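Some chains omitted; the rest stay in position.
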Amino acid sequence: MGNSFGKLFKITTFGESHGKALGAIVEGCPAGLELDEEKIRLEMQRRKPGQSKITTQRKEEDEIQILSGVFEGKTTGTPIGIVIQNSDQKSKDYSHIADKFRPSHADYTYFEKYGIRDYRGGGRSSARETAARVAAGAIAKQFLQTKNIQIQAFVSQVGELGLEKDYTELNLDLAEENIVRCPDPEIADRMIALIDQVRLDRDTIGGVVTCVIRNTPPGLGEPVFDRLHAELGKAMLSINAVKGFEYGSGFEGVKMRGSEHNDAFVKEGEEIHTVTNHSGGIQGGISNGEDIYFRVAFKPVATIMQDQESLNEAGETVTVSGKGRHDPCVVPRAVPIVEAMAALVISDFLLIAKTNKLAEI
Amino acid sequence: MGNSFGKLFKITTFGESHGKALGAIVEGCPAGLELDEEKIRLEMQRRKPGQSKITTQRKEEDEIQILSGVFEGKTTGTPIGIVIQNSDQKSKDYSHIADKFRPSHADYTYFEKYGIRDYRGGGRSSARETAARVAAGAIAKQFLQTKNIQIQAFVSQVGELGLEKDYTELNLDLAEENIVRCPDPEIADRMIALIDQVRLDRDTIGGVVTCVIRNTPPGLGEPVFDRLHAELGKAMLSINAVKGFEYGSGFEGVKMRGSEHNDAFVKEGEEIHTVTNHSGGIQGGISNGEDIYFRVAFKPVATIMQDQESLNEAGETVTVSGKGRHDPCVVPRAVPIVEAMAALVISDFLLIAKTNKLAEI
């Protein structure tokens, strides 16, 4: 349990950081979708390590192999099996932590839960697992593109340094033009400098990813428990290092009065819209057709290049030394992961919504 | 789809605000639990309208009826059917909004999704639906008490007015001694005054509920998608009016460095603990035995006692007038709802965790 996500458009993943391979099975992708493998590879590139000076310098090519579910370039409606080999395993690197609990990692909890753990690189708890999500999400994205639904995530905060403008005032396409993936070039430069300093300090720092989803039709989301934002929230909170999720006005909205927070309906031509969008495109757990936007908080990476005191499996005091090649800040590489999970959520609800009205069945 | 929550300890709910009744089916509660109906009633009292001057003055008795699954005072392992009659229906109150889309309510989205809606009091989208959750959660709580697991939620912020102390510095039992459910009596008084003012302004205001779960054993939560905090997040985000969720260090943790954020392991007697708890009791999506704590953001209630311009189903401009008896601030009554959902999540994972290790099967 816990390795599947989604109901109709659904993924199931497997794989450890340093096992032979990781992968996913994607179910429910409608038949007849022309699948562009190159687009999947581009998403993998956005997530992969070693892509810039502010990410880990590990080299992982993250080549995907599609084993099933696609015939003559089109999806067939059968499950799409995906495998990503682990080429750069270097298992020896991890013998020094084999029986140690690294602080704020999952070593201790996996050991308590299962009584056994693959200690190499965090095993299943490694963020390497998200490679499978990005591959699956890239398929979902291609499905959504047939409906003109666009998902764009970007870095909106690193440490204390955040965007000052609202996403509507920015050209989000600029985010992919710098290595920190922030759509404001000036703040991007400062973020890069900050991360670089943190790296030199042999430390790590947190950040926030904001995501915007455009052109979603009204009607997505299944009350009362599977509200659209509840599934988006779960999807995001299931990503490594995530500590918080808010959509629309979020935690700031708490401070507002109803009279200012309410989004007035207005007619634009034949379409119904809202004047403001504190609702974040979701009302009563269902999309209303406005932009969906949300923020995802990532903690500072737990692996730091410093010695830390800790315990081992025998309960003895030990020193955990930072080694290897790790990210000083996770958010630049988290951007495609956030998009992938968002694409999976929207795809799933899009399918479910096909069954809501008798008149459309 | 969307009316069930949980996998083994699972609830399914039904009911509209002004239908005949609402209710829940609780599955998977282990057999042999002595069920105290009085405790369920007490939880219902905490949620019910009309309990104080700062909540809605509607009168709903919220009497629960247990129809099955309990025999001679004990659970039998079969599903527990619960029904709560809707006594105070007053449907006439709602004719004035029958075809209007109230701003920031779910009227428009339900209409778009289903093509039909029960407009009386918001129908299924009404927070009245949470009565069924509280009843079910009260059963989960009794199950958790057999394991000594304690769940306490309280109001930590109303508008801009928040607690200044950490939950560990407060006596949380004090929260139930004032009508706003804030454990700091002085700030509670100010919150009450603030809500009262908002009410006089015929307006509403948002707030934050914090929840603390104590004595959870290590090992709860199912990576990678059903992380403990991901399910808690989904549970909270599925509650009416919730806009955000964060656990442990949350959004503030973003600003920290890894070297300060990491929770060092330490031995206390034979037990392993952490010195700090930025992890919020959850590492790698699995409980580590420390206190679990999280914050839930509630927006200002959308129903305000003021005229608002809006649209109707025909797309015509109409005026929506605030009528009826509504909460100026939802958080005091949200406290038991947050606890109920937390209890359901923990109960479910407690059962699943019984199947993790071969040695325990």
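The letters A and B name the chains in turn, as written, and every chain counts its residues from 1.
As a convention for this text, contacts are C-beta pairs under 8 Å (C-beta built on N, C-alpha and C of every residue); 3 or more make two chains touch, one makes a residue touch a chain.
On a predicted model such as this, the values are computed, not experimentally measured, just so you know.
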- prompt: Since every chain here shares one sequence and 2 of them are in place, how many copies does the full complex have in this file?
  reply: 4
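Definition applied: only the chains that are shown with their structure count from here on.
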- prompt: Given a C-alpha superposition of chain A onto chain B, how large is the rotation in degrees, taken in steps of 5?
  reply: 180
- request: Starting from the mean Cα coordinates of chain A and chain B, work out the distance between those two points in Å.
  value: 26
- line: chain A residues touching chain B in their complex are 1-5, 7, 13, 101, 103-106, 108-110, 112-115, 124-125, 129, 157, 159-160, 198, 201, 203-208, 218-219, 221-227, 229-231, 233-235, 237-238, 243-251, 253-259, 261-267, 270, 272, 274, 278-280, 282-289, 295, 297-304, 306, 308-311, 315, 317, 352-353, 356-357, 359
